[in-house]
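What you see is the complex with one protein chain gone and the rest in place.
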Amino acid sequence: MSVNNYIRERFFPHLWCPGCGHGTILNALLRTVESLGIDKSNMCMVSGIGCSARISGYVDFHSMHSMHGRALACATGIKMIKPELNVVVPMGDGDAMAIGGNHFIHACRRNIDMVAIIMNNRIYGMTGGQYSPLSGSGILATTAPYRSIDREFDATQLAMGAGATFVARTTAFHVKEIGSLLKKAFEHKGFSVVEVLTQCPTYFGRKNKFGGPVQMLEWYRDNTAPLGSKKLEENSDLIPRGVFRQVDAPEYCAEYAKIVEKAHKE
Amino acid sequence: MDPVSIRAQWCKGCGICVAFCPKKALRLENEKAVHNPELCILCGMCELYCPDLAVTVDKSQKKPQATREVANES
Partner (left out) sequence: MSHKTTPDICFVQGNEACVRGALYAGLRFFAGYPITPSTEIAEHLAEQLPRAGGRFIQMEDEIASMCAVCGASLAGAKAMTATSGPGFSLKQEAIGYAVMTEIPCVVVNVQRAGPSTGLATKVAQGDVNQARWGTHGDHSIVVLTASSVQDVFNVTIEAFNIAETYRTPVILLFDEVVGHMREKLVIPPEGEIPVVQRLRTEVKPGVNYHPYLPREDGRLPMSDFGGAHRYNVTGLYHDIWGFPTENPEQVDKLIHHLVDKLENRAEKLALWKEYYVEDAEHLLISYGSSARSARHLVETRRAKGDRIGLLELQTLWPFPAQLVREKTAKAKNIFMVEMNMGQVLAQVKQVVQRPDRVFLVNSMDGQMVTPADIGKIMRVVEGRGF
């Protein structure tokens, strides 16, 4: 099947746990790249560290498995030298929002053309289930044995506040929506953020008695609603999904090309 | 030939495809997904859901009456 043309088959089965949503996001991403007809040699993936970051080893793209939280900074260097590359940066929630938070807001601000995917499973999985800045209060984790008192924040709101020009959210349950939002993100010229709420059945689910992967996906099904839907209007407790923002703004590499031109004239 | 092929070596038996198949055409046997073509409408959801990239659906074999889509965008 064609999606297999985009992966490094020899590394499968992958290392993610049974029922981990990261694989579903990889699945949707590959289909998006395929549907857009992007040549693999024009695809560059930069990831950080963590469960999510292992995604870069599985794709048959130019792939950089960088440092914890630093993927966007590394990707910025690549993109500035090779603006023609399609750069995609998948990150975990701790990766993107804690240790990489500063890089994240400034990549949003610069509006550099790349697709940032926040694979938000609300936990540090690779290290064994510590709470993340997106876990939220009241959550059990190995570092929150008495339940977390840390408040979470909304990654999409942060992205918008920092100036990202495409911001969207979906979940690992809404598999077609992941594809359609990623497609829009790739087509958008500027910094795109797609948050995908995903399940970590091994640590988050088990510790918090959320059940297995199926129950966690059902929770995302039942507790989210599309932007502008009646369902969301009637119940503000639901988590909104969809495109929060899509605006045109000067893109960083294009603006730098103008600087090069200007410098040559002066 | 079954239009839905499952790569048993890749399947980790998470049960997601089984749970969300609109026709209950999948089941787990010995912790691997198994497909029943009799019930299948080739909607392709299992292929999209599978976190292990283990499911492939050959939609070219799609029967004309099998048009039901899961309301996934809503």
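Annotations
Going in written order, the chains are labelled A and B, and every chain counts its residues from 1.
Everything that follows uses one rule, which is that contacts are C-beta pairs under 8 Å (C-beta built on N, C-alpha and C of every residue); 3 or more make two chains touch, one makes a residue touch a chain.
Note that the structure is predicted; figures quoted are calculated from it, not measured.
Every shown chain that the unseen chain touches in the whole complex is listed here: A.
Across the entire complex, the residue among A:52, A:66 or A:111 in touch with the chain not shown is A:66. Only one of A:29, A:51 or A:85 touches the chain withheld from this view, namely A:85. Touch with the chain that is not drawn comes from one residue among A:29, A:44, A:91 or A:155, which is A:44. Along chain A, the points of touch with the absent chain fall at residues 11, 40-42, 44, 46, 56-57, 60-67, 70, 73-82, 84-85, 102-103, 105-106, 256, 259-260, 262-264.
What we mean here is this: only the chains that are shown with their structure count from here on.
Centroid to centroid, with C-alpha atoms defining each point, chain A and chain B lie 26 Å apart. On the chain B side of its complex with chain A, the touching residues are 9-16, 19-20, 45, 48-54, 56, 58, 72-74. Listed in rising order, the residues of chain A touching chain B in the complex are 1, 3-4, 7, 12-14, 16-24, 26-28, 30-31, 174-177, 179-180, 201, 212-214, 217-218, 226, 229.
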